[in-house]
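Worksheet: the structure to be examined is printed underneath.
Removed from the display is one protein chain of the complex; every other protein chain stays in position.
The letters A and B name the chains in turn, as written, and every chain counts its residues from 1.
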Amino acid sequence: MTAFFALIKRDLRLAFREGGALGTALGFFVVVVALMPLGLGPDLKLLSRIASGVLWIALLLSALLSLGRMFETDYEDGSLDVLATGAVPLELVAAAKSIAHWLSTGIPLAVLAPILGILLNLDLAAFPMLVAAMLIGTPAVSFLGAVGAALTLKARRGGLLLALIVLPLYIPTLIFGISALSAALGPDAAGGSASSLMILTAISLVAAVLGPVAAAAALRIQLH
Amino acid sequence: MQIIAENLAIDRGGRTVIDGLSFTVPSGETLVLSGSNGAGKTTLLRAVAAFLPLTRGSIRLEDGDGEKSLSEQAHVVGHANAAKANLTVAENLAFWSRFLASKPPSGGRVAAALEHFGLAGLADFPVAFLSAGQRRRAGLARLLAVDRPIWLLDEPTASLDAASSDLLSRAVNLHTHAGGIAIVATHLPLALDRARELNLDKLRHAA
Partner (left out) sequence: MQSWTQRLANPTRFMQVSGTLLPWVAAAAAALIAYGLYLVFFVAPPDYQQGETVKIMYIHVPSAWLALMTYGLIAISSFGLLVFRHPLADVSAKAAAPIGAAFTLLALITGSLWGKPMWGTYWVWDARLTSVLILFFLYLGLMALRSSLDDEGTAAKLTAVLALVGTAILPIIKFSVEWWNTLHQPSTNFTSTVDPSMRWPLLIMAVGFTLLFIAMHLAAMRNEVLRRRVKALRLQEAASRDGLPAHASAAE
């Protein structure tokens, strides 16, 4: 497992040292959310009603932005070949890189979300649930995103293609992420949210198994 | 220990690049792949590393570590250096040591590897600050930092001057004298002991 953790640590170190990717993703998150009131009008009631959906969609788009580079830099500088000869199989390489992506992108986005919630007049009572649902849901974003990143590694129009491939796979996470929030604001706050969070956990677990296996298969095909 | 390739055929993009090739590389020997651009040197090296599927034939390692595949016992050096520009030379090397050996690196080995390739003074500089030749040496240093019995080197002397090429030749010779195996694709003649040449152009003409 030394190899596995070494890779997570390296990717985190690169993410924070390069800084640009995270900054861009966070900046994008803020801008997309800020555009909403400008497009829809400053009606606070309307904004508070659609806030959870806007935040989740903006989060998915922001995470998508940084996914494209997940394997690309390693492919360009020859590291991918060496990663393929490591002491751990490529499945674990893909898992480690997904975890690093979650730690360096998913968590910062989830933590930033409540601040943007204020801009959208989201009910303060929903804030803990917002962060909880995003923290539980975003692993699926990274693990499924890894599949898209691996599949589009050598593709022309990689970025657009990645969005087309990956966004439909995010629909379950989106639906249950939002449903956890609307349940938290409804009459049966505890019960409704708990079941949504449970399903969100299940989706992330399925993604954590499926994603690395599929991403490794895609990478192996492209080592050719 | 020896690598045995029998009756290989390898296709790339619908073309048969290598057909009917057999060779053996025993412990302590270097196989030098030569031939013009497109003769299939890179293809053959990637097939030995199990990156490419074989259309026909087999490549196997005899008397190696039975629990590991050939590629897990091999160092691959490609055209790119596999060194991150934003990490220092030492950080890059420490990462590959951990990743390839799956145990914490011994400081002595990493330092010795840097020393051999004349990078001791540059250890704490980000790779981004290095010249092309220095980066190449930073990429090659992992050969010495992690102990693996098989070296698969693709044009390792690219962007190296004569003195640096000598450092590489010495590293390969030390490796083979210690019982290792090396397969090197190169344009330039290198001062390698116990080396045999396999010219892929001649193979083509024979076929």
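One rule holds for everything that comes next: contacts are C-beta pairs under 8 Å (C-beta built on N, C-alpha and C of every residue); 3 or more make two chains touch, one makes a residue touch a chain.
Because the structure is a prediction, the values reported are computed rather than measured.
For the options A:L40, A:A125 or A:A155, the residue in contact with the chain missing from this view is A:A155.
The omitted chain makes contact with just one of the residues B:A39, B:L93, B:L122 or B:L140: B:A39. Interface with the hidden chain, as seen from chain A, comprises residues 144, 147, 151-152, 154-158, 161, 164-165, 167-169, 171-172, 175-176, 179, 182, 199, 203, 206, 210, 214, 217-218, 221-222, 224. Seen from chain B, the chain kept out of the figure touches residues 12-15, 17, 35-43, 200-201, 204-205.
Just so we're on the same page, only the chains that are shown with their structure count from here on.
Chain A and chain B have centres, each the mean of its CA atoms, that are 37 Å apart. Only residues 12, 46, 49, 51-53, 71-72, 74-76, 78-87, 91, 95-96, 98-104, 139, 142 of chain B touch chain A when the two sit together in their complex.
The touching residues of chain A, counted against chain B in their complex, run 1-3, 6-7, 9-10, 13-14, 17-18, 73, 76-79, 81-88, 223-224.
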